[in-house]
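A quick write-up on the structure given underneath.
Complex shown without one protein chain; remaining protein chains in place.
First chain written, first letter: the chains are A and B, and each begins at residue 1.
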Amino acid sequence: MQSEAAIPVLSVRDLTVEFVTRRGTLRALDRVSFDVARGEVLGVVGESGAGKSVTGSAIIGLIDPPGRIAGGEVVLSGERIDNLPDEAMRKVRGRRIGMIFQDPLTSLNPLYRISEQLIETIRVHTDLSAAQARARAIALLDEVGIPAPERRIDSYPHEFSGGMRQRVVIALALCAEPDFIIADEPTTALDVSVQAQIIALIKRLCKERGTSVMLVTHDMGVIAETADRVAVMYAGRVAEIGPVRDVVKAPLHPYAKGLMGAIPSLEGEAKRLVQIPGTMPRLSAIPPGCAFNPRCAQVFARCHVEQPELIAVGDRRVACHLYDMPQSLHDASHGKPEIAA
Amino acid sequence: MLAYILRSLMQGLVVMLAVAFIAFSMFRFVGDPVVNMLGQEATLQDRAELTERLGLNDPVPLQFARFVGDAAQGDFGISYRQGRKVSSLILERLPATVELAVLSAIFAFVLGVALGVYAAIRRDGWIANLVMSLSLIGVSLPTFLIGIGLIYIFAVELRWLPSFGRGDTVALGWWTTGLLTASGLKSLIMPVLTLGFLQLTLIMRLVRSEMLEVMRADFIRFARARGIPERRIEFRHALRNTLIPVITIAGVQLGGVIAFAIVTETVFQWPGLGALFVNAVQFVDVPVMSAYLLFVAFVFVLTSLIVDLIYVALDPRLRSGNPAMAK
Partner (left out) sequence: MSSTPLPKQIAPGRLARWWDSDLAFSFRSSPVTVAATVLALLLVLAAVAAPLIAPYDPFDPASLDLSDGFSRPMEPNEITGKVFWLGSDAQGRDIFSAILYGSRVSLLVGAASVLFSLVIGVGLGLVAGYLGGRTEALIMRVADVQLSFPAILVALLVFGVARGLIPPALQERMTLLVLVVAIGLSNWAQYARTVRGSTLVEKNKVYVDAARLIGLKAWPVMLKHVLPNVAGPVLVIATINLALAVIEEATLSFLGVGMPPTQPSLGTLIRFGQQYLFSGEWWILLFPSLVLVLLALSINLFGDWLRDALNPKLR
């Protein structure tokens, strides 16, 4: 039992995704590594194009051509899944990894009742009879907070509001009780008032069922509220990863500092909102060395030639040469290294 | 839902009236109907009498109203060229065209959807690519050349099928059918293939592109992410969503089969309405031309009404009485 708890639900190692175009090969993900522990919510933040969504698609094996996984591995509860054959991978999807998409308006097939979509998903993954599956579907709808589920279950998607639809989407992701859920911008398309409810729902489900969640978003507020740990991504690489309190309060990576500076604080300290100068490079124009070097205030010679590796600093890991000085190397050896391997 | 059906009925009515107006204008203003009916040698008095009898001295709106009233009762006047009632000319030739058109439409739709779905699912397979290339050749092949080609192969060289006409027909009341005799069925094969081929390629290309579009939709991605088997995604989720726009467009196109029959009927000397119309155009037989125009418009309105009903049956967003939700 103990050993099982020690194995992370999801372990991503050096995951590299490339898109082959005629202008050359673009690296959308560059040796991305992180773990998600049982029951943990890992937030993944970054600007659009940083590789957040690609990470989610790569884990669940839904990268569309011309993209492909070019290296690294994805390990789910100790089993490697990135090299599974199609049919085996299909059984992993939905059954062991659930996924929630951004826009509940377009995530549901408009032509089928939600009962049909729920029962279909349940029966694909279990041996339940139609009646049992229906009962389970009603229970699921109840669990995600749809009022009068036995009546609402036979409605069509368009008969629900946006927030209710996202609840249905979550119910669909939970159909086969996966241990791990990827939520790709689950609140971005919703009204602000509904966002908080959906976040609360995801948090609650996570706690009650012990499900792990990878929460992809560009909204630092959502991360601060929901996640246990956070990974900051930049230009297809992990810039910093660690407990959410540390990273939000005292970010190490200059990019993370800029990103955290960009959240308005409610706590009254009238801090000036910091803006990071410049924009994230396009995948076709990532500079050599550290990808952040053109925008970094603390840039030095090494940043232009050598790409920083993730190094452990206290409870977290950061990819920045600033923390790779001899003395900080010394400090780091006192902190516990985070990579299990 | 009722409002939706009523609205499409109204639209159909408006279209019919507009087409009736064009038909009336043709009848009234293209050439002089009186001269056309009596010939150049008629006396002035005869002309004046006929002008009066046809009501051509009345105000134009009244004439139009009378024209619509007559047409609604199936009275389209007398053919200039054949001197017979246009309505009986049309009734005589209607069965030939309807049998040809309906069979072609079924052939085109069934095979077109099947091939289109196949080409979309196996989008990079060589058979799919071959089918797509052939379809482009199909679009570039004029209908009459397909007909001539088929005649050359199956009638001239192989001598398997008759090159013209309907073969033996059986009369069922006023309706004559070629479906009940061997020679009638044999005679139908080539005209049906010829008439259906262009529609087949169009429907196939439409189905393929719509289906590829649907396969990129979020809900398909979400279905994949839930582990639904690919076959099920293709045939349950994508197909139904594909068919809604396809039925709308294809339905209207198939209504056009009736009119496309013009060319096929000429090639195979098929005794239908299309051949009648081409003759009418050649000899400026205006009553036949306007009657045919009204007939095609009627078929068009009828098919779009049927298509609207199918649409309602397929799309729950329309059924729940909120048409605005469906895009």
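The rule is short, and it goes like this: a residue touches a chain if its C-beta (ideal position, glycine included) is under 8 Å from a C-beta of that chain, and two chains touch if they have at least 3 such contacts.
Keep in mind the model is a prediction, meaning the values are calculated, not measured.
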Of B:Gly196, B:Gly256, B:Gly272 or B:Pro316, the residue in touch with the unshown chain: B:Gly256
Of B:Phe21, B:Tyr152 or B:Phe235, the one touching the omitted chain in the full complex: B:Tyr152
Touch residues of subunit B, complete complex, unshown partner: 14-15, 18-19, 26, 30-31, 133, 136-137, 139-145, 148, 151-152, 156, 209, 212, 252-253, 255-256, 259-260, 262-263, 266, 277-278, 280-282, 284, 286, 289, 293, 296-297, 300, 304
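Following the convention adopted for this analysis, only the chains that are shown with their structure count from here on.
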Computed distance of Cα centres, subunit B from subunit A, in Å: 54
Interfacial residue positions of subunit B with respect to subunit A in the complex: 217-219, 221-230, 232, 236-237, 240-241, 244, 314-317, 320, 322, 325
Residues of subunit A defined as touching subunit B within the complex: 60, 62, 86, 90-95, 98-99, 101, 103, 106-113, 120-121, 124-125, 156, 158-159, 169, 172-173, 175-176
